[in-house]
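The block underneath contains the structure these notes are about, expressed in structure tokens.
The complex appears here without one of its protein chains, the remainder shown in place.
Labels run A and B following the written order; every chain starts at residue 1.
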Amino acid sequence: MLSDKTDTWVPVALSQDLPTGQAMPARTLAGPIALWRSQSGRLAASADRCPHRGMRLSHGFVRGEALSCIYHGWTYSQAGRCLRIPAHPSLTPPETIRVATRSVEEAGGIVWVADGEPDGKPPLFEGYVPLRSLTVRAGGSALSAATGTKAAVEGFVWRAPGAPAIRLLPVPQETGETLIHVLVPADCGVSERVAASRAAESLRRMAERIEAKEAVP
Amino acid sequence: MRLYDYVLSPSCYKVRLMAALSGVKLEIRPVDFHPGAEHRGPELMALNPGGSIPILEDGDLILTESSAMLGYLAAKAAPAWLGSGAPEETARIQQWLSFSHRLTASLGGARLHEMLLRPGDIGALQANGIAALRELEAGLFEQKMRGNRFLACDRPTIADIACFPYVALAPDGGVSLDPYPTIRLWSRALRSLDNFIEMPGIHRLHELKPEPRPCPDEA
Partner (left out) sequence: MNDDAMRDEWYPVGLFSQLDRGGRETTLMGAPIKVALDANGAAKVTGEDGRVLPVSVRYGHIWSSLGEPRKPVFPIPEADQPGRRFVDVGVVRVRCSPLRAVENFLDIAHFPFVHTDILGSEPHTEVEDYKVEIREEEDEVWATQVKFYQPQAAKSASGGITTEYMYRVPAPTCSVLYKTCPPRPGEWDVIALFVQPLAEDLCDVWPWMALFDDETPLTDLIHFQQTIFLQDRSILENQIPRLLPLDPGMEIPTRADLTSVAYRRWLKRHNYTYGAQLVAQ
């Protein structure tokens, strides 16, 4: 595991993609996580594995302030404690049944997760708002080659022909893919946002073409 | 109206789902597609020489294309599902209805291969499926920018029902849906509709029902 990375905030999703009462899968370098937002709007992140039978918790369901596993309905609090085992309704689950949780923060419309306890707050990108996230089957070097800019993890600005200058936030995945969050200037209108989305799609095609060529021996 | 139906077929499910959403009662005639290959037998081949299911029979009318069945059910019982008739909306509906056949060929082919051992080039089927999912994700994202939650407008149409099943069941064919946040929101919106019905592989949204009992520490 990349231990030097665990105390930093990683942008795993956009706030707009996780409405209240829903769960979704995400990844950090320490593995897959279940990200969920309670009915009252509170965010939580846990290991994407129910300790009972190993089912992915991101397939589960949110009722009120708790996340339940889709397999047997075992229910967990935001702090990861098992609250309920439906097969034994009168049982109070022992404290020892818990799912590992992660630190999670929301800033500027982006959901940040850390495997450890980072000191500061996640960064803000003044003047930009999140547009969409997309996964690219290419690593940082192909992305740098495609944009002509160093694909720095703290983000970089790229201008495609016919589109507004967009800010890209690349997140390397342990699969070799890169999750990219696309941010646009806050004053962009609908047509500029659509153009920025299409520019990001073009960039993905370019980067994947470069990656595929590099992969040829 | 009689539907020749296979419970695991996403194309048959489109018709069952549209009927449920539009309040049409179907007479279901189960077809032993697997393992019996009844759709290739004499009775069904006489009805549909193409050898595919679903088949929808209503009096003299025999339909063998699921998109036509969706149009028929909507026209009969729930015309709002055909859109407002505005040119752009009509075009978008036709666009995604045609597109849905690419989902059937790619994601549907991968699913049959991975689940029911049908022959096929699994690498190509999955790659084409991913390409189609990326197009759908981009299309839905652009719709969201225009203020529309669905493929043709801000309310669901037959185009959404034509695309939804093979997309929702993509994981059956080894194609992950994890990378598509906008598809997840769209799928969720469809699954939350009144009178929505599931098929195997698409589980119930248990959160739509309240917790049956309070958690012990809240009691």
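The criterion applied here is as follows: contacts are C-beta pairs under 8 Å (C-beta built on N, C-alpha and C of every residue); 3 or more make two chains touch, one makes a residue touch a chain.
Owing to the predicted nature of the structure, the values given are computational and were not obtained by experimental measurement.
Partner chains of the missing chain, restricted to those shown and counted over the full complex, are A, B. Of the candidate positions A:G21, A:P51, A:G80 or A:P172, contact with the hidden chain is made by A:P51.
Shown as candidates are B:M45, B:A86 or B:L116; the residue that touches the absent chain is B:L116.
When the full complex is taken into account, the listed residue touching the unshown chain is A:I85, out of A:I85, A:A107 or A:A160. By the touch criterion stated above, the residues of chain A touching the omitted chain are 32, 48-49, 51-56, 59, 69-73, 85-89, 91, 97.
The chain not displayed touches chain B at residues 6-8, 30-32, 34-36, 38, 114-117, 171-172, 174, 200-201, 203-204, 206, 209, 212-213.
Just so we're on the same page, only the chains that are shown with their structure count from here on.
As a whole-number value, the distance joining the C-alpha centres of chain A and chain B reads 28 Å.
The touching residues of chain B, counted against chain A in their complex, run 134, 137-138, 141-142, 145-146, 178-179, 181-182, 184-185, 188, 203, 205-207, 210-211, 213, 215-217.
Chain A meets chain B in the complex at residues 13-14, 17, 19, 21-22, 24-25, 59, 61-64, 66, 68, 70, 73, 75, 83-84, 89, 91-93, 132-135, 190, 193-194, 197-198, 201.
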